[in-house]
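After the structure tokens below, expect a handful of questions from me.
Only one protein chain is missing; all other protein chains are in place.
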Amino acid sequence: MAVTDHSEGARQARTRSGRDWSDLVSRWSFMLPAAIILAAVLAYPILYTFQISFASLDLATFTATEWVGFENYREILGDRGFWNSMKVTGIYLAWALPIQMILGFGIAYLINVEWKGRSAVRALFLIPMVVAPVVAGGIWRMMLDPLWGMVNWFLGLLGLGNPDWLGDPNLAMATIVIIDTWRWTPFVILIATAALMALPKDVFEAADIDGANWWTKLWSITIPLLVPIIAATFVVRWLGAVKMFDIVLASTRGGPGDATNVVNLYIYEQAFRSLRFAESAAMAVVVLVLTMILTGLFLIGTRRLERSY
Amino acid sequence: MKITLQVSGIAIAAVMAGPAAVWAQGLGAEGSPVEITMIANEAFANQWQEQMVPEFQKVYPHINVVIDGVPYTELLAKSMLDATGPDPVYDIIIADDPWTPQLAQTGVLLDLKGEQVAGWTAPEFEWDDFYAAPLAASEWQGVQYGVPLRSNLLLMFVNKSLYEKAGLPAPTPELTWEQFFEQAPQLVQDTNGDGKVDAWAVDTYFLRDPLTPTIWQTIMNSNGGALLGEDGKAAFNNETGVAALETHKRLLEFAPPGAVSHGFNESLQAFRQGQVATMFTWGSVFKGTAVDPATTTLTPEQVGIQVMPVGSASAGAHRGIWSGVINNKSENAEAAWALLQWLSSKEGEAWQSNTLGVFPARRSTLDSTPESEWMAPVFEALKQGYEVAEQGQMWRPRTPKSDAVQQVLADEVSRALSGQIAAQEALDTAASRIDRLLD
Partner (left out) sequence: MAVVDTGYTSRRHLWRRVRIVAGVVLCALFLFPVFWMVLSSFKMPKDIFTTPPVLFFEPTLETYRSYMSRADITRRMLNTVIVAFGSGALSIVAGTMAGYALARVRLRGAGTIGVLILMSRGVPPIALAVPMFLVARKLGLTDKHITLILAYCTFLIPYVMWLMRAFFQSLPRELEEAAMLDGCGRFGAFFKIIVPISIPGILSTLIFSVILAWEELLFALVLTNRNASTIPVAIAGIAGDTVNGANWGALTAVGTLTVVPVVIFALAVQKWLITGLSEGATKG
């Protein structure tokens, strides 16, 4: 606020026009590179997606041939598989996101102790994110297989039975959440660690002098200061998680039955396996609209939260 | 349908009438070689580039071949995106069994029995030498668009040692499904005497995958059932279809724990580790399963290969042929055909089967004695398999929407196998979805 107030004042004092104009350009030049790149690369693909979602697609040219109105939408809204995939995605998100956020910030807070190995531990925590999804899914499959998997072998030693991690419909969803949490908690840790490091030290020193215990410091200093970054991490993770399908493809293939068939896997299969590009475009538009609405709600929530602190 | 055929006809005519300069390169010459490009399954692109291409160049030294590998699941979409462009990168597309109708539909494929290509075809090429089933994989509506380059069939693999341990005779191609299920309980056994079951009767495709329905379909076909009727509508949601799906599901009772999420790779590992007595899968894995000590614990003497068990109509063998097709916009069609022709010729096929262990499709090759001893029983299984596949139409649906149909089957068969819904309901749902799709 102080900065902008100051410049407002300065502006009025000086002559208008020329300075005003260059000031506006300098402000906008922060926004423009990103906006231009995205508009240039995304404008046509998004337009194309909308267009073919209302048309029938000729595979001989990959162009829309005939305007069919809402035909594709009627088709997909009557598709049991699509609705099921939305439900599955909802369940997955409802479990995975909170677990990853809590675990991520918790671990980041926990490991934020100064010692020799700190940077190494931080770098090592990144590795699960780096392993290619195909390999990661396969490794987990390998470890969780009831026949040759080391997890069940270990459970067997402890006499804990032989759960069918990927074959039981309910357990399969839990398995997907576990793998996804393993993969993406490191991202939350990474961002949370950076945020913790950037916290102003003087505030904590002041609190120490006041004799505040760590619980008070956590709730009245750390968390309020972290609210913007917690919210941003959540939004980024949410937008990433909505699109998750690689791990499912590599571990359960959406099965057993359709228990883990998330919506992006379904769209992917409709497009790349079944070559039903028009229908998959309609699904993409539905997903886009829903994602926009929910993201909008999260942003409003974020703003409220930021204001209240 | 007619329209696109006409279009492709016009395209060919246009190319034929076009300036001679387009064809001037032909087969290349000293100092001015021709380069042809090919899009293929990543699984064998490298092998072909490194071993097949040098061999081909011994015959055609002025044709360079560049092969780009694409992972199987994206190969069709990527081939179509490229082929339908105004200036396609690839002269040759290596297409899986159900893809020819889908590619032909877009009007981009060259008619290999057409007048133009016939002029480039050697008289000793002998189209009739191919078994009907593999050749038909690249035919669509009476036009031959491709030649079989890597043939494959769903077959039954047998671990003879486990049969012996169970006190059972090794199965023969006459084995019926009844006999299989009679013996199955004995094949779930404890082989090392520690009181724990450590070997099971069978493993195959059970997970949600487009290839899982092929197992069910083969059982249904060998009992006289068909996927689509004469009218092109779903014909599987009947007693034969339901019984076949229940048979497929019944296999799970004799399969290792966790088999409901097993597919191609997992069943293969279980069999290679000697944990299952039988496996229904693609014949092409034979070398890595019975011969190559780096990948398997078994030996050629232990592993039997034969057609899938006999039903009320015949034995079973589902077809899976990789064919080579040529883009009719290709400027190097003659050189492209030279490659496909050589590779599917009697000499090329014999070389490929002896050197790379790739399965042939010609009678003359299959009747010869293979150089590797382990190949002999495979040849026998293939010969019988081609016959039964032809007879029972044991292949994926022949329609431009084949992969979409297969995906619907994958969804519903998997729901039935995992016990989410009953077999009848699954097939009814699949039938109505497929009829809407093909409408």
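The chains carry the letters A and B, assigned in the order they are written, with residues numbered from 1 in each.
Note that a residue touches a chain if its C-beta (ideal position, glycine included) is under 8 Å from a C-beta of that chain, and two chains touch if they have at least 3 such contacts.
If you're wondering where the values come from, they're calculated on a predicted model, not measured in any experiment.
Chemist: What are the shown chains that the omitted chain is in contact with?
Modeler: A, B
Chemist: Considering the complete complex, identify which of A:Leu77, A:Leu160 or A:Met197 is in touch with the unshown chain.
Modeler: Touching the chain that is not displayed is residue A:Met197.
Chemist: Among B:Gly69, B:Pro213, B:Pro370 or B:Pro400, which one is in touch with the chain left out?
Modeler: B:Gly69
Chemist: Out of A:Leu77, A:Ala94 or A:Val135, point to the residue that touches the absent chain in the complete complex.
Modeler: A:Val135
Chemist: What residues on chain A make contact with the chain left out of this view?
Modeler: 1-4, 6-7, 26-31, 33-35, 37-38, 40-42, 44-46, 48-49, 62, 107, 110-111, 113, 115, 117, 119-136, 138-140, 142-143, 147-150, 153, 182, 185-187, 190-191, 193-195, 197-201, 205, 208-209, 225-226, 228-229, 231-233, 235-236, 239-240, 242-243, 246, 250, 263-264, 267-268, 271-272, 277, 280-281, 283-284, 287-288, 291-292, 295-296, 299, 306
Chemist: In the full complex, which residues of chain B touch the absent chain?
Modeler: Given the touch definition above, chain B has residues 39, 41-44, 46, 66, 68-74, 77-78, 81, 85, 89, 150, 198, 264-265, 268-270, 272-273, 275, 282, 284-285, 287-288, 293-297 touching the missing chain.
Rule of thumb we're sticking to: only the chains that are shown with their structure count from here on.
Chemist: Provide the C-alpha centroid distance between chain A and chain B, rounded to the nearest whole angstrom.
Modeler: Inter-chain centre distance comes to 39 Å.
Chemist: Which of the residues in chain A come into contact with chain B in the complex?
Modeler: 59-62, 80-81, 141, 145-148, 162, 164-167, 169, 172, 252-259, 261, 269-276
Chemist: Enumerate the contact residues on chain B facing chain A in the complex.
Modeler: 4, 7, 73-74, 76-77, 80-81, 84, 102, 105-108, 207-210, 256-261, 263, 266, 269-270, 273, 275, 401, 403-404, 406-407, 411, 414-415, 417-421, 429
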